[in-house]
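Of the protein chains in this complex, all but one are displayed in their positions.
Coming up: subunit A.
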């Protein structure tokens, strides 16, 4: 299938469609019948699965690929997250993969010819305890060595950047912040849709409403997946299913160091523009940005026990909102319009897993937990390399499963208690 992307959503196309009452738009991606064999099958059409497929095609010329999704594409955590993008992590391997992702995000709209609405509006992580002050200063030093531009800013500068903030406390005074000017947000659905269209244009199959129910192996080697639409054979299989990683691993006969917990978000009624940076307050487990529609997008903490309910516990909202109201008094009278949850895949060191597995030909990409939206392009890039070559490149090398056996953690849990 020829790649014909250029100009599809041009201003001329919009004008032409306007005359035809917008009835003539074609679907952005095909919905093909699954074939009975692919070279690579990717389970999960979230951002990470789709980006893996995209870079398999773009960087390695592998297009005999199917991305199989049980629901609709982007309907998992990718379509449920609060879209914060940053790369100010503490450890070198994290900074490398998240900053790769950020750099790819900077040109993603051009690369996919699809407006992902990347908005590098700047991001502040508030320090509200002495411990956080020390922690974030340490991160700034680490980032400087890593070549990731971040800075420590004093409370006055925080107030300048975020006029609606209350830096005085009393309970959670703002003592300063870790500022990354290149951080920001993007439109989550568009990221999934843009990758899906590009994959479809390369001739890959994105197959929705097709749950994977079993994995066939023989002599320690993957053979096929069983799905709601029949058996699909493959040479290589990538499991990229976030909160359901343990379930897929079980089908293949191994266990992962993953626990699935709900994480929730809420969105307010739309209001006039009032805050043009992203603000994270990790001590109080809350973070907030304003969407292009004017809604205040608010994320909270995870539930502390395993669950698959895509809902989350009520008291977390209460905690988050209670704390944010002190920091942003003007939101106290906002009505909240929607609340939802996603099932996030937590590892012990709060770092992802990009790895080969005990079964030959099966690779996993998971463990992004509460903060993987920002990583989508970098993760797809590194995962494509892992799947194509059968071994990790420099971006994925530190994130193998063997780190749990060998005690080589990439510890981000101290660096950022909530991390999104």
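In the analysis below, contacts are C-beta pairs under 8 Å (C-beta built on N, C-alpha and C of every residue); 3 or more make two chains touch, one makes a residue touch a chain; residues count from 1.
We take it that contacts and distances are computed from a predicted model.
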item: Complex member absent from the view - protein name from UniProt, among "ABC transporter permease", "Gluconate 2-dehydrogenase (Acceptor)", "Sarcosine oxidase subunit delta" or "ABC-2 type transport system ATP-binding protein"; value: "Sarcosine oxidase subunit delta"
item: Per the touch definition above, residue among A:72, A:141 or A:314 touching the missing chain; value: A:314
item: Touching residue (missing chain; options A:109, A:139, A:260 or A:327); value: A:260
item: Where the unshown chain meets subunit A, residue by residue; value: 244, 246-247, 255-260, 304-309, 313-315, 348, 404-406
